[in-house]
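Provided herewith is a single structure, encoded as structure tokens, for subsequent inquiry.
Only one protein chain is missing from this complex, and each of the others stays in its spot.
For reference, chains read A and B in written order, and residue numbers begin at 1 within each chain.
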Amino acid sequence: MIVLKIKYHTLILTGILVTLLFLSPLVIPVYWVILLSEILIMGLMAVSFNLLLGYAGLLSFGQGAFFGLGAYTAALMLQAGYENLFLIFLAGILVAMLAALIVGFFSVRLDEIFFAMITLAFGMMFFSIAHNWRDVTGGSDGLPVFNLPNLQLFGLDLTFYSPISMYYLIFTTVLIALFLLWLVVHSPFGLILKATRENKQRVSFVGGNVRKLRIVAFTISGAFTGLAGVLFCLFNNMATPEFMHWSFSTKPIIMAIIGGTGSFFGPLFGAGIFFVLEQIIIRYTENWMFFLGIILVPVVLFFPQGVFGTLQNRFFKQRSK
Amino acid sequence: MKKRALSIMIALAFVLVSFVGVHAASTVKIGFTYIMSGPFSAYGQFARQGAEMAIEEINAAGGINGQQVEGFFEDSTGKADVALRAIRKHVYQNKVDILIGLDSSGVAKTVVPSIEQMKTPLIITHAATPDVTGSVCNKYTFRISLNLAQNVKAASLLANETGAKKWTTVGPDYSFGHQSWEYFEKYLKQLNPQATFLPKDQVVFSPFKTTDFSSYITKVMNSKPDGVFISLWGGNLIDFVRQASSMGFFKQKYEVLFSLGAATEVLTALGDKMPEGLWVGTRYWFLANNSALNKKFVAAYFKKYGAYPSYNAHGAYSAVYAYKAAAEKAGSTDKMAIVNALEGLTIEIPTGVITFRKGDHQAVTDAHWGKTAADPNYPLRILKPIKIFKGKNVTPAISETGCSLGAAM
Partner (left out) sequence: MDFLLLNILNGLSWGMLLFLIAVGLTTVFGVLGVLNFAHGSLFMLGAYLCMQVMQYFDSFWLGLLLGPLCAVIIGVLVEKYLLKRVYNRDVSFQLLLTFAILLILDDGVRMIWGSGYHVVDPPELLAGIMTIAGQDYPVYRLFLIVIGPVIGGILWSFFHFTKWGKIIRAASFDNIMAEGVGINVPLIYTLVFALGTWLAALGGALAAPQQSLVPSMGEKIIIESFIVVVIGGMGSFPGAFVGALLLGLLGSFGTMFAGQLQMAIPYLLLAAVLLIKPNGLFKKGV
């Protein structure tokens, strides 16, 4: 019964959140709509990342590579004059997915810190390619994007030059992507994946192929990270090697842990908290990094389930009384 | 629970709304975007100092068209996506009338296309990539500082005078270093068809985070060139100069040109460890121009901050005055009117008289080079003699820049 009740409440909460996100551009200032766009994109990246950390117990330090691959694919296609947004999304996802399949194939046999290191190594290889292959990737400058294609949908011709219309493109895409990820997590696959985190041996005893499960999880995570990268490219009109650097890959880690790796939406909230905190702090000081560190310490020490996860747990306990 | 969630949402919305800055409409707003944090924040600090000094001076003298000037500073962190966010904050939140700034070339190149969408003029004061007034130029983007092509053209004129034939380079391994070398090769070849250049695998491009240059130094010395063109800057340059000195690099028979060697922050840090008699270039040298304006600027800056103005301070300072001149010429701060007024604007700034070319929006400005020399009156190496290359002699023709602004008009 409890499970059902929670699902019911989660549904309502999600509904409220979606409605608020949908309506927010009507009330909040344009700059915050832009930030919200960024929060959604990074939130998608963090949720995709958390499919690995939160569900499979794998700490990937190379997510930036897939994000960057999505962004570069989009930028290159836009430069080449492709107009079909669906095609661009699809290509970005496929390229990231393929790369994730290859990286995953080699990486998932390792655990813990070794997994973190090998994903870091692969990620930095992609960074080196993006940084050095000047003829194709624009080298360290990256690729600027000049024209955003329109979207023909239901007989409408939509453009994305205004921050508001861009927001709705991102909002819709992220919503669909999160829904798909949610389905993945709650499918039998997601449940077995979670079991591999708890006990790898037991899963293999009952006939689960841990390696295969992990490769699939890594590939799905990479694909959605690539989608976030495509969105980021459209949103910022650029793809740069920075996206692939290991320091960019720490962002989803920080967001996921701030928000909480134990719940599906935790990382999304983590992204929100991260950006809002940043905006508040940089109003008063230029030492944002210092204060980010100061904030992270207690989060790591005292919120093992993350801020959102801890709040959710308190609510969970109250309900089950 | 619904209630609680709702109240959290409302609280959150309240926090968001409280961030809407409401400003009095009577000021002219300038949005500055520089590297204010992280390892390169020194550059942002210099720019901020220059900008704040200009704003104070202008406000004390009655403002722009009678309106007081207000400066907003945002941090680019040297990353393109963060810089764009900062610029969007300026445009949509701070509602600035003009954008000034940008340190990193890579950032400038990827951000510039978005400037067009925001329909707000931008004056670049540091980033040197030729592309922002070349292949990716647009109507809203201007640059007041010396760009890579101008600086390297001056370097090649100098290199030609030295008579050295076989050239190599040491540069940072990112676009700036590669482009510097490509332009150097192109320009020197035009001046002296006999000049030769080592192939790509024999020249040196050191990764940006290099701290130990010894193997690069060995590589260059081993290639036995007649001349070395060096485009390292900042901390890389300091490390290189110190390590090269101790490895006898500067005792060799070849010519050495540093395209950004006369940066005050580098010369200050190196002090007497900067060898004498090396050719160094820069975007602005505080002793190069004897004009009254420059003397006043250097004296005022020294009085206020206790240091000699670096090129970044000069760039930000000058850009504010360029905006003032454009606003007075246009008689308004309307963004489009400013763009039109900036096009072709001629103005005297501390480094000399400059003109924003109509065809690509690059300022035609003098390039300054000189030989490092010790002077007991200064704590850092100064330039003696100073060589001034006239703007019109070092600025490439618009047809060469790849910018199509002129053609469209």
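Everything below uses one rule, namely that a residue touches a chain if its C-beta (ideal position, glycine included) is under 8 Å from a C-beta of that chain, and two chains touch if they have at least 3 such contacts.
What you see is a predicted model; the values in this text were computed from it and never measured.
Listed by label, the shown chains that the missing chain touches in the whole complex are A, B.
Of the listed positions A:160, A:246, A:275 or A:308, the one in contact with the omitted chain in the full complex is A:246. Of the listed residues B:215, B:346 or B:399, the one in contact with the hidden chain in the full complex is B:215. For the chain left out of this panel, the touching residue among B:67, B:117, B:192 or B:243 is B:243. Among A:17, A:110 or A:158, only A:110 touches the chain that is left out of the view.
Listed here are the chain A residues that touch the chain not shown: 53, 57, 59, 106, 109-110, 112-114, 116-118, 120-122, 124-125, 128-129, 131-132, 246, 250, 253-254, 257, 261, 287, 289-290, 292-294, 296-297, 300-301, 304.
Residue positions on chain B in contact with the hidden chain: 37-42, 45, 173, 200-201, 204, 206-207, 209-212, 214-216, 218-219, 221-222, 234-235, 238-239, 242-243, 246-248, 251, 265-266, 268-271, 273, in rising order.
Rule of thumb we're sticking to: only the chains that are shown with their structure count from here on.
Inter-chain spacing, taken between the CA centroids of chain A and chain B, is 35 Å. The part of chain A that touches chain B in the complex is made up of residues 9, 12-13, 16, 20, 27-32, 34-35, 38, 131-132, 134, 138-146, 161, 163, 232, 236-238, 240, 242-243, 276, 279, 282, 286-289, 315, 319.
Across the interface of their complex, chain A is touched by residues 1-2, 4-6, 9, 13, 15-17, 19-20, 36-38, 41, 75, 79-81, 84-85, 88-89, 92-93, 105-106, 109-114, 117, 129, 131, 136, 173-176, 178 of chain B.
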